[in-house]
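Please read the structure below before turning to the comments.
Excluded from the complex is one protein chain; the other protein chains are retained at their positions.
Order as written gives the chain letters A and B; numbering starts at 1 within each chain.
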Amino acid sequence: MRLRLTPQDNSFYDLFASTGRILVEAATVLAEFLGSDEARRHELARRMEDLEHEGDAATHAVLRRVNSSFVTPFDREDIYQLASRLDDCLDEMQAAVDLVIIYRLQELPAALTQVVQVLVRQAELTAAAMPRLRSLAGLSDYWVEVNRLENQADGIYRELLGTLFGGGYDAIEIMKNKEVVEALERAADAFEHVAHTVEAIALKET
Amino acid sequence: MRLRLTPQDNSFYDLFASTGRILVEAATVLAEFLGSDEARRHELARRMEDLEHEGDAATHAVLRRVNSSFVTPFDREDIYQLASRLDDCLDEMQAAVDLVIIYRLQELPAALTQVVQVLVRQAELTAAAMPRLRSLAGLSDYWVEVNRLENQADGIYRELLGTLFGGGYDAIEIMKNKEVVEALERAADAFEHVAHTVEAIALKET
Partner (left out) sequence: MRLRLTPQDNSFYDLFASTGRILVEAATVLAEFLGSDEARRHELARRMEDLEHEGDAATHAVLRRVNSSFVTPFDREDIYQLASRLDDCLDEMQAAVDLVIIYRLQELPAALTQVVQVLVRQAELTAAAMPRLRSLAGLSDYWVEVNRLENQADGIYRELLGTLFGGGYDAIEIMKNKEVVEALERAADAFEHVAHTVEAIALKET
């Protein structure tokens, strides 16, 4: 067990905690985006872009600190992997927003909202887990629930495929909507990968 | 070299061996599924779901044991990764079955059967390799052959794309069949990733 309470360590937790907050806001922006008209969607897409830059800044602050710190709260590679996997969550949520804009999609399948609600919940659980990295205690509920939510997102995703291919959509509309749904599904996977990384860290360190 | 012969270690090998047997049965179910009528397909889809639950149970048994064991046969993270990659193989085979059901596909391209035969062979080799994790001896034939089979699956996959896009299928039929073929291709990749994990473990431990 390495030094956990030295000031230079704390900042790692602070940086992960702020990334967690960014993920919650990004998921919330995504939820509003899907329910908005085109003008509002463009505002929210810009907001998502800002969040993505804030996330990148937090990630690079972590990596710079990993380089400069002699003592790190846990293995450098684990800090590195956790930072980059948190970044993946943000990237996929932004990808979904960008695809809706690129494809000028107006009406979206209703079930998209359900997937995004799963992402909001995963983001909230992830944000709540980040401060607990300090003690690495009581995290198993977090990763179990995030995995359960990913399975739920997967189920909604498969129903959505059934809807898209069930008639009433032409081939090009199917392709466009499918891309958006797949980005959301990858976002749910990315949150699960963050949880796997946290689980692997906890297995090693505790 | 860590203690290899203590009782608490053996159970890891037993759990991996049982996952190997589940993979062989899943690949066999998948092969029968493709050749069956709709009614039989629904029965086999339920059987595949049961196998997926059995696989999850074996995976979680491994992870619980990793948490509770002080001594593990090799690095905890490697046990963790091997368990989750074996799980990926099962997930992708189940995904292929689910997609055929979701899309209500009747006729499937004949070459699908060839890909599934590759998966059956990869599963048999994987199941035969799991008990050899104890000694980590004589495993190189396994990972070389699984890689060769993945290349073979990749070749069949590319021919299949040519067939699907070669005319005679409309855009939506192409999309549906392509999804199924891609799930099978990802299953072949997943078996290769298991082999890479076993190879990496052998590199370290021997």
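Assume a residue touches a chain if its C-beta (ideal position, glycine included) is under 8 Å from a C-beta of that chain, and two chains touch if they have at least 3 such contacts.
What you see is a predicted model; the values in this text were computed from it and never measured.
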Option touching the unshown chain, where A:98, A:145 or A:159 are the choices: A:98
Residue, one of A:28, A:84, A:117 or A:152, that touches the chain absent here: A:84
Interface with the unshown chain - residue positions in subunit A: 63, 66-67, 76-77, 80, 84, 98-99, 102-103, 170-172, 175-176, 179
Positions on subunit B contacted by the hidden chain, ascending: 158, 161-162, 165, 171, 174-175, 178, 196, 199-200, 203-204
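Going forward, only the chains that are shown with their structure count from here on.
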Mean-CA-position distance for subunit B and subunit A (Å): 27
